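All protein chains but one are shown in place.
Each chain carries a letter (A and B) given by its place in the written order, and its residues are counted from 1.
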Amino acid sequence: MTQRLSLTLGSVLFNWPVKQWVDFYARIADEAPVDRVCLGEVVCSKRKPFVDDVTLEVVDRLERGGKEVVYSTLALPTGKREIRDIGDMIQAGYQIEANDIATVHLLNGKAHSVGPFINIYNEDTLALHLKLGATRICLPPELPLESIRTMAQGNAAVEVFAFGRPPLALSARCYSARAKGTAKDACQFVCDRDRDGMNVETLDGVPFLAVNGTQTLGFVVTAVVRHVEALRDAGVVSLRLSPQTCDMVRVARIFRDLADGSTTPQEASESLSVLHLPGPLSDGFLRGVPGCSVTEVD
Amino acid sequence: MTTPLELVCPAGTPAGLRTAVDAGAHSVYCGFRDETNARNFPGLNFDRAEMREAAAYAHAHDAKIAIALNTFMRAGATDLWKRGVDDAVAAGADALIMADVGLVDYARKAHPKQRLHLSVQAAAATPEAIAFYRDHFGIARVVLPRVLTVEEVSRLTAHAAPCETEVFVFGGLCVMAEGRCMLSSYATGKSPNMTGVCSPPSHVTYREDRDALVACVGGFTIERFERGEPAGYPTLCKGRFLADGAMSHLFEDPVSLNAVALLPRLAEIGVTAFKIEGRQRGRAYISSVVRAFRKAIDAMAAGKKFDIDELRGLTEGQRDTVGAYKKTWR
Partner (left out) sequence: MRGHLPPFFANAAGLLPLQPLEVMARHLMTNAMAARPSFAARLGEYCGRTFAVDPVDCPFVFVLMPQDGGTHLSVVREAEHFDARIAAPLVVLLGMVDGTYDGDALFFSRDLSIEGDTEAVLALRNAIENADLDLSTVLGFPQGIQGPVNRAARQVFMRVRRLLDAPEDSGPNGVANGVGLS
């Protein structure tokens, strides 16, 4: 008997209006069959004040809904204040998901999760992070199944990025602002216009990437649908669903059914495809081919 | 200034290494011919025997040699990287440059006395991140990410001690946090972290289209240079894209970093080493850039003024920038 696969809802990576953000988590709390919910601003600290006021209320709602709540930290902290905020959250006793090595340092051995933004590419580095107090580790989205197999055995700690636009890069520069001809300091939060990220096309008009402030994501939507069984066999304990504006409750149900074996990958793919997704389904990274490769239809 | 400033120069080939040393490099950095280093390009890098000879050449000319093993170990194949560490130490490396914390851990345990540098690919951009590597593994120097302002470099340098800081002053510029970028992996399946290449030549094609040069990476058309317009590397983050109804160099223009004007300020805030990017470049580049920067550093040490205008032709897109060192870049 293999272990039950759990589902983790990743932090909302995009700049959603506060009301949408609150409503989203309320519905997740009440309806989504996910075990853990990460929240917290991961991409840009300038956005943080907006949700700070309502975070406690959302945490409470999620906990009442039976979810384990994890506070996900900034992926590229640079300023003093950003580091201090992370320290405060640790002090406050939240369960922390570290997305940067600085946060691992601040945690100082305390039990924590590791998000998909820390470079853990092999079994040695994974073991080291477990020793440093990590109990759950979401691997970087570019890792192929072959690597995951080597890393996930016997530690009951590995989570895989299973759904959502794959996060590809972080920068100090804000591209949403740059696209509008301004700099980050004067951004006026233009990133809130693109709630699944701003689509970026090549010179031929081929959809390619998506920009979310200082973050760059793929245009495609990762969906490891056809590999769920292989992932479980590999020893993976959790699938991470990264929020997009589509019906995430439905997404969670589809993955729950997949994990429980009560739906087939083909049915799951079909169910996902009819949701309002920002791009085509992809499993390229997992297959060890370009991450932009769309899932081949059987 | 307590420690003398160090000019750290690239060497992609043994001939390039000799050129850099002869041109006045205080130290050179290079890598083995495999995916253990982040410049894993065809025809580049050193086999084991060449590395030993390179170390001997550098040492005979009072220069140091740092060996980069700055990709992330592949799961199930970590021996390749560990052997690289052992062989680098045996070759006489003055320092190893690494990014994967698992490999750093191995190097520290297997070679307790070896000097270790943290690669820019580890993107340690906060005092806490630097403290992590310094306190756990005795990292002696950290190469700072290229996305920091001078003020941030200053703060980091102050906090890093006794760990030294090294900053890039010339050459290619990553606009993304280094070692945390999967654009190349996304478009081509080959990535800096796993394969040691970014926008690899194997996936680059050029075609002529009505007098313009069109560049594709992984089948994605990312750049079009009109006749007479300077070209740049076909790097994904330097491409031209359509977003929000407009075509632009959305991420970064095809420019190169040239921080020569900032040298005095960087020295003043305590930066130990100035790094020149470009292991993939030819001897002509290495020789002229190294010579020019060495002249500037010597002039600074003697309290004299300096001026470098001669480097423009070597920069990508033939334009240079002080990049992120100025906050307005963001």
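As a working rule, a residue touches a chain if its C-beta (ideal position, glycine included) is under 8 Å from a C-beta of that chain, and two chains touch if they have at least 3 such contacts.
Computed from a predicted structure; not experimentally measured.
Asks: Could you tell me which of the visible chains the hidden chain touches?
Replies: B
Asks: For the chain left off this view, which of B:Tyr57, B:Phe137, B:Phe225 or B:Phe306 is in contact with it?
Replies: B:Phe225
Asks: If I consider the whole complex, including the chain that's not displayed, which of B:Gly12, B:Pro145, B:Gly218 or B:Gly239 touches that chain?
Replies: In the complete complex, the chain left out is touched by residue B:Gly12.
Asks: In the complete complex, which positions of chain B touch the hidden chain?
Replies: With respect to the unshown chain, the touching residues of chain B are 12-16, 18-19, 23, 41-44, 47, 200-202, 204-206, 213, 225, 228-233, 280-288, 310, 312-319.
We take it that only the chains that are shown with their structure count from here on.
Asks: What is the distance, in whole Å, between the centres of chain A and chain B, each centre taken as the mean of its C-alpha atoms?
Replies: Measuring from centre to centre gives 30 Å for this pair.
Asks: Which residues of chain B touch chain A in the complex?
Replies: Listed in rising order, the residues are 72-76, 78, 99-103, 105-106, 122, 124-129, 131-133, 135, 147-148, 152, 155, 175-177, 179-183, 185-189, 191, 193-194, 214, 218, 220-224, 237, 239-244, 246-248, 250-252, 324, 327-330.
Asks: Where on chain A does chain B make contact in their complex?
Replies: It is residues 75-78, 80, 83, 100-106, 117, 119, 121-128, 140-143, 146-151, 166, 168-175, 178-180, 183-185, 198-206, 208-209, 211, 216, 218, 284-285, 288-292 of chain A that touch chain B.
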